[in-house]
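Complex shown without one protein chain; remaining protein chains in place.
This part shows chain A:
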Amino acid sequence: MLELRLVQGSLLKKVLEAIKDLVNDANFDCSSSGFSLQAMDSSHVALVALLLRSEGFEHYRCDRNMSMGMNLGNMSKMLKCAGNDDIITIKGDDGSDTVTFMFESPTQDKIADFEMKLMDIDSEHLGIPEAEYQAIVTMPSSEFARICKDLSSIGDTVVISVTKEGVKFSTRGDIGTANIVLRQNTTVDKPEDATVIEMNEPVSLTFALRYMNSFTKATSLSNTVKISLSSELPVVVEYKIAEMGYVRFYLAPKIEEDEDENETKPKV
C-alpha cells in the first residue's frame, strides 16, 4: 500500500519534464524514507538519480519497499493534466498493475483520478559510491543553461576546466572556438546569484553537450546548480528540489583513445 501526497504538485511535473527526454522507462522505488528513481539513458552514458524524501510530502505512507515501472513519456502526459497549483497524490497497491495519480485543485472543488498501467522494466541499479570531488562549482542554474545552449551552437563537446582562475567552459567546432570563464563571485545581493568554486585540485574534463543540454531541462527546479568534477569520475550536475531532495545527473566523460586497454567486463 502506497499513498504519497505532495502539496506542491508542480514539483513532480517539473521533475518529469526534466528527465523524460533522457530516459524512456524507469522504475520508481518507494521506501519508508522516500520516493526515488535511478535510471540510465539507453546508451549508458548518462544516469539520472532522483530523490524526494518522505518528509517533503504532506502525507507519506509506504508499508513495504516497492518499485513501480513506468513509462516516463506516459507519466508526463498524465501529470500535464494536473494544474500547477494542484495537490498530487500518488497511490499504488501491492500486486496491482497500475498506479493512480490524483489531482486536487487548491480549493478542493475539482478532483481528478488518473490511473496508469505499470510495466515490467528490467533495469540495472548502479552503485554510486560517495566520493570526494576535485572541484565543486555552484552557480546560478540559468547561467549554466545559457552557457550550454550557447556553446552547443558552436561545437558538440564542452571542456570544463577548473583552475585557480575560475571555471572555464570551452568548445570548438567547424566555424571556430568559444571560451567562457566564470570567476568566483560571492558579493551578490541574493545568495542564489553567487558563483562559488571549491577546488582541491585543478581538473579538466570533456563532455558531450547534447547531454548537458538535456540536463538543463531541470533548470526550473532550482535557482542554483552544483557541478562536481573529478578526473576519475563522471561529472555530477545536481539540482536541489525545494527542501525535499534532488535530481542528480551523472555523465561519463569523453576519453582520449587508449589503445592498450581491454574491454571492460561485460555485465552479467
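Following the convention adopted for this analysis, contacts are C-beta pairs under 8 Å (C-beta built on N, C-alpha and C of every residue); 3 or more make two chains touch, one makes a residue touch a chain; residues count from 1.
The definition used in the following text is that contacts and distances are computed from a predicted model.
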| item | value |
| --- | --- |
| Omitted chain, identified by the protein name its UniProt record gives, among "Flap endonuclease 1", "Multifunctional methyltransferase subunit TRM112-like protein", "DNA replication complex GINS protein PSF3" or "Hsp70 protein-domain-containing protein" | "Flap endonuclease 1" |
| Options A:N65, A:S153 or A:T186, residue touching the unrepresented chain | A:N65 |
| Sole residue of A:L6, A:C30, A:V225 or A:I241 that reaches the chain not shown, by the stated touch rule | A:C30 |
| Touch criterion as defined above, residue of A:G56, A:P140 or A:P234 at the omitted chain | A:P234 |
| Contacting the left-out chain in the complete assembly, out of A:L4, A:I19 or A:M40 | A:M40 |
| Option from A:D94, A:D109, A:E132 or A:D189 whose C-beta touches the chain left out | A:D94 |
| Residues in chain A touching the chain absent from view | 1, 27, 29-31, 40, 42-47, 63-69, 92-98, 115, 117-120, 122, 124-129, 157, 206, 208, 232-234, 250, 252-257, 259, 262-268 |
